[in-house]
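With one protein chain withheld, the remaining protein chains of the complex are depicted in position.
Each chain carries a letter (A and B) given by its place in the written order, and its residues are counted from 1.
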Amino acid sequence: MTEQELRLDGNAAAGLLQEIFVHEVTAARGACAACGSVGPMGAQHLYMSPRSPGAVLRCSACEGVLMVIVRAGGRFRLGLQGLVWIEMQDVDATS
Amino acid sequence: MGFVSRAFKGRPRDQPRDARVPPGQYLVRDFPVLSAGPTPHTSLAEWSFSIEGEVDEEKRWSWEELRALPSETVTRDIHCVTKWSKLDTTWEGISVDTLLEGVETAADYVMAFCDGGYTTNLPLEDVTGGKAWIAFAFDGQPLESQHGGPARLLVPHLYFWKSAKWVRGFRLMNEDSPGFWETYGYHMYGDPWQEQRYSGD
Partner (left out) sequence: MLDLVDETPRVRSLVLAVPGWPEHLAGQHVDVRLTAEDGYQAERSYSIASAPAGERLTLTVERLDDGEVSPYLAGELRAGDELELRGPIGGYFVWEGALGGPLLLVAGGSGICPLMAMLRLRQAAASAVPTRLLYSSRSLEDVIYRDELDRLVAMGSGLEVIHTLTRSIPEGWSGLHRRIDTAMLGAVAWPPAERPLIFVCGPTPLVESAAESLVNLGHEPAHIKTERFGPTGG
């Protein structure tokens, strides 16, 4: 088994992200702080439990860390230092 | 308790009848691969191990130099924070004491750093005194890259995330500072017997 086989798509984090965000975050776009690439969160690389102590979303262009989510005993800690920005649809404006 | 799935047992997990299994852990026989990123592939020609930071003089070993140092074979139990434990794992590696011989430092902490950018922090006294190794073989075979090869840190008395895969060196520090998982809420020390999983535990 190689490292590639452990990788999932960011889309697989949708359930987890739904616990934290009201918006559907996998469809949101984000910008990587390391290389500047812009793309939907669902298209980035995801490393997740049970094969990792936390969920790590990495840039599909440079593998830099975009987002880390740790479910740490009664709370979530969300690290976003690898994202310059994240953009979600304004539901009010589109309806 | 809430919902129970009828007749669901889950992965066979031996009930910890054993005094060797810390609280909240179950035993596995296989060796699960944990990964938070792609597996780095550094050629042995480029590989080195360094001791830097708060030291009088930095030290560095090439792969050949490191492998020329006296090594030890140790058999230890390992405990992962994702709740599996594995008993009697056999490793070959170089004691961290051997690497720190002759290193002058007043530091109390080390940050282990790795290929791929992973880091983890430990008190210096937890990697000295025969408690930690730079391991390059598991079960008599060269350590596979998915398990941290060519070399990983082995600190079996702490949760296994402290046993950093693909380790490339230690940065000695006067003050404790969080590594990768510690930054995101995992415990600064990580003693499995105290169930120190998350900060605040």
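The rule is short, and it goes like this: a contact is a pair of C-beta atoms (placed from the backbone, for glycine too) under 8 Å apart; a residue touches a chain by one contact, two chains touch by 3 or more.
Remember, predicted model here, so these are calculated numbers, not experimental data.
One of A:Ala12, A:Cys62 or A:Leu80 touches the chain omitted from the figure, and that residue is A:Ala12. In the full complex, chain A makes contact with the omitted chain through residues 1-2, 4-12, 14-15, 18, 24-27, 39-43, 50. For chain B, the residues touching the absent chain in the complete assembly are 1-11, 13.
Just so we're on the same page, only the chains that are shown with their structure count from here on.
Centre to centre, using the average C-alpha position, chain A and chain B are separated by 26 Å. Residues 32-39, 81-82, 117, 145-146, 161, 181, 183-186, 197-201 of chain B touch chain A in their complex.
Note for the complex: chain A touches chain B at residues 1-4, 6-7, 45, 47, 49-54, 56, 58, 63, 65, 68-70, 72-73, 75, 77, 79.
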